[in-house]
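Apart from one protein chain that is not included, each protein chain of the complex appears where it belongs.
The block that comes next holds chain A.
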Amino acid sequence: MDPLLFTAPARIRILLVPVHPIKAPTFHKHVQLVKNFNVVRLGDVTPDMRGVQSMFSSQLFHEGQLHFNFVTSYEPEHAYLEEFQMHRRIFGVIGIMDCREWPNLKEGYKKFSEIIKNYRTAVAHRCFAFDPSEDQPDDTKGLIMIPDVGKIDFYMGTMISDFANSILNEFGNLAADIERRTIVHSPKIPSPNSSQSQSTNGRYSTPLQSYSAPDLKLLQTPPAFPLTPPVQAMTTTGVGAAANVSPKENSYHNRSFSSSTLVNIANVPNTVADIKLKRRATGRIEKLIADLFLMAGRLPDAVSHYSLAIEATKANGDYLWQGSALEGLCVGLLLAAYLHTDVGPHYLQHPSSPSPNDSSAPSSPESPQALWIDITEKYVNILTLYAKTSSPSNNQVPPLIYTEACLKVAKYLACIWVTGGWGDDALKLIVHGGTPEKGLNERWGLSSVSGVSKIEVTRWAMKGYGSYIEEMSITEQIHITTTLSAIFSVINFRRKHAFFLRQTALLILPLLSKPRNSSPQTNKSSIGSESGLLTCLKKITEIYGVGDDVDQTDYSVIDEDARPLDFGWPDIQIDVIKDALTISEALPDYPSMVKYTTRLLRKLFMYIHRDEQVRLSASIPRIVGAGKKLGLDMEFKYWGLNIVKGIQVCRPTSRRIPYPHANKKLSLKNEDKKEGVSPFIYQSFNKKKVETAQIHLIANETSYFLVTLANPFAFDMEIQNISVRISGTPTESGELIVRGCKIKVHGCLEQEFCLFLPPNEEEIKKKERDEEYSKRIKKCGLAALNSYHKKDTTQSNEQEENSPTKKTFVSEFLKVSVITEQPLIKIKSTSLMHGAMMLFEGEQTELTIKLENVGKTPVDFLNLSFNDSTIANAQALLNSSDMPAEEAYEMELYAHKQSVFSWNKKDNVKILPGNEWIVNVNVFGKRGCVNGTIQIDYGYLIRPNTSDDEQFYTRQVFYPVLLTIHQNLETISMDILNFKPLNGDENYESANRDIEDQRNGVIEDLLKVMKWNNKGSRKDFMEKMENDYCLLTFDIRNVWHVGFDVTIETDEGEDIDPLTITTTIQPASTARIILPIKRISLSEKEYTQPIPSLLEKQFVVSKGPKGSAEQERLSLALFWYREKLLQKIKATWESSFTNQKGIVDIRSLRLNKSMLNVLKINEVSFGIDIEDASKKSSKLCIRIQPVQSYSDGIMEWDLSKRMVWNGLLQTPLPKIAPKSSITYTLPICFFSRGDFKFLYHCEDVHTRTMYFDTQPLIVEVVDS
């Protein structure tokens, strides 16, 4: 029972001792049984034989109660106070015997009799023998058998009542003894400094040491009565505690109270002091008697005696005793209030009337509200009285008394506070003690309702904790600190609670470490307290913000980085944990040592010096080793912070990356289109796919993960094993969840570290908002701690509202999709050496690639796409410069239509695993190409049990090709000429000959031309050639050092056979090519079309300078006629030495205006008749200019003397309807002979287009 209970003075201390041998649990069971009867109503007490005459008869005050304080331990060190405060002494001893352990009950009783000899002050004793067997005779005198049958409660009640009666009887004797005394001494503190008791010094350092020796010394005057309190009998549960006492020493057992002991204590006789003491004796005796009345439950008598005592002591200035009497009075009044009995107003007013200090409170017991205030005020008075005794000469108050008074008030107020105010609840709590129900006061909100403020409680409590505490013995200090922490716990001052709890723990610490291994006895007793101490540590650390909740944080999950502690005072936390560590080391409790070491490191490593960290971490294996030696299970989890900072899937090598395609049919169709450039310059909806967004893993293939680990500590961490933790289906398609890593850190168990995806931006923002919000809330200190305790039902609504919103964020693990097995292809070999090729411009050749399926699944889809170095360049040029449309067309053609690589797609590809497949790729020697890439996409599409709509994946293989393109032939200087007929048929042969003679190179071609299509008569042919054909000439130069055979082919289509000319061009020589080309007629509609773009490109208005309408028309016509012309001609080359062949680039040829005039079939043709070939009617104006030409080429323009004509040389013609002709007649008469030429042309009146005839009209005038 708590010695600092407010009503302690009213309790009769009864010691329960085990009569060994008895098993500890049995003993405790019976102790509990006995403790049920700690309150006995006076009316129930067995009436005394002497009846009312007895001084402490139970029959006078029936409402009264006897309060027994059943203890199982006894503190002999307060023996010096037993005379001053009677309740401290042991009045009765009850032996508890287990009949099963004692076959012979008589012997057992003998043993008990020996035990009770140790307790000299005990006035009554009983021995209860529990659970007797049938055959055990109930004949031992003084032994009470308590069978385990029937109404034990009733039986026990009777026994206790009987016991109470005998105690009350003895009280009478005691009182009589006291009344006979002449001198009553004040308690003298057995001071360690006093010279007379040097040997007692040891007592303070080791309170467990034997107490008997110093007391024996003190007891000098009457040696017949050696005062020997039990040795080391503080805990009767200790097995041999009672047995240790030698019976010899305790043979002088005196049951009756002896005043001599008090005299002995103050063994310095002083005459002056004696007189003073004698004078004071009356008051002191009154007080002691009152104490007995109080214990006997006779409240009215107690109160009246106290009042007398107060008066008497006051008169003598005996402050200590006055204070003590006042304390007693308070207890009496309180108990009276508890019993709702009236102790009589006069008793109360009695003490208050003579004392001006007391009168300040006009108190009446009827108003309980006033009573507690009155009691508090009385205690203020008591403390001042005690304080007055501070001078050492004047019966100095023992600090214990002072402290206890303070603490009693504090506790008493705390009880009132916790029950929500003065009332029966509070009284019950005060009288009976025990732990109040926590949070009883909470419903009242702030503490003002109870009338007691926490501040007041604290003030009283702190008063009791002065520096003089250090002078006390350790057990006393421990008592005080535990009581203080209990008080603060009651009023919910958790920091103070923790503070004193820590003080307690620190006080216990030396007790633990010193006697370790010295005696088995102490060792055993400490085991019992170990768990309590550990719980204590748990509580302390919790309040300082480093409690066990901290450990509960699951570090296997990465949530947040180690932030600086969000709660608490790091310095203090370090201290507290270090204390905890020292204490658990002293116990020694290895698991908790590990616990606290790791906690210190984990939570506070930021504040701990490097060396310290290293030391702590090094100590862990040592502790574990020590623990293992003792056979403890010291395997523990990894304790540190999460060292896994990140985990990600490694991007596979490019040839292993699977590329998803939405749908089989759709995507295959789109495959070709992909090559094209999007027609729009900017597309808002078409976002570029981020390549790294999705990484797929492939079933049955090795995947790699990148794990980032971090060590926040200052020491090395040895990682022994690491493995990635996954859940899901890595062997088939589906989702793979990467949970984290399983890591074995040296010395710890293998532990899983989970890793969540980092929260998205929204979450982070929300979190920041929350943090900002919580910063703005005024939160009181430990309220932050409350948020840890989610289970606390007393949480405010606000917090509850908050919690679900916080939980909305569910962390997710990294998810990786796994796709079905994919084939894997490698390029086994190619026809190239070192992947390089050398080509001539325009050369066409073939490249073979041998693929091998090295995977486990067949390939049924193969697609090749190509890229070469020219495309990008040309594209860049196209985009950047503003070139004319025809140039741009040329460039586009070059970039996109002439591909370096091409292949003929084959269907029914099937490459089974391990098989090979050959792909042929056509290569074209494109000017300016340096390198190219062949990309092979492949996949396994038509799998069993898959639908067409499903996504499928392809993989890619790249084959880079280095290309060197040499220019071998170039075409230059093109011209188009009219087919000029030679003069007459007879000249034909000679002309042939001439040509043969003159131009050797061209002769063969020309001859060929002559022979070509020569089906009709020569004249027809000539006529046809003249009208429908023109001659195309151009040079081909061989710039290479090998000769090439060049074949040029013109294909006029229709029914005319194509003309093919082959020549060999020697190195560094030029060959002129002459080709008859059928003149081309294009309708106006055709040749005025805008120049197309090969790419589906958005139309952009040309920024270049715009020519006039005629110029535009011309350039368009040039473009279209050239296109038409180039269509007709095909030029190829071949090298007989190397078997290379290719095409000659003729697109470098450019047309100009004069060539165009020759090439195109005019819309207006001349002749004898003038015809119009145009489809629309046109209004023309004709101009005719006759000239005389001489053979030397000089022309005579002024012909007015040579000829005359009737009409106009320049005149508009009437309108010509389509497909019709008109005739303009100009009669001429020549005056002289010679050759005359008539030059003529027509001009369209509207469009200003000129039409020329191919040949001028030549008239040869001969003399007639």
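Just so we're on the same page, contacts are C-beta pairs under 8 Å (C-beta built on N, C-alpha and C of every residue); 3 or more make two chains touch, one makes a residue touch a chain; residues count from 1.
The criterion applied here is as follows: contacts and distances are computed from a predicted model.
The complex appears with one chain absent; UniProt names that chain "15100_t:CDS:1" among the candidates "TRAPP subunit", "Ubiquitin-conjugating enzyme E2", "Rad17" or "15100_t:CDS:1". Touch with the chain that is not drawn comes from one residue among A:K106, A:R495, A:R651 or A:K815, which is A:R495.
Contact with the omitted chain, checked across A:P21, A:P103, A:G466 or A:G646, is made by A:G466. Only one of the listed residues, A:A176, A:I455, A:A618 or A:A1109, touches the absent chain: A:I455. Residue A:D571 is the one among A:D571, A:D716, A:E763 or A:E846 that touches the chain not shown. Residues of chain A that touch the chain left out of the display are 446-447, 453-455, 458-459, 462-463, 465-467, 488, 493-496, 498-499, 502, 544-545, 565-572, 575, 775, 778-782, 784.
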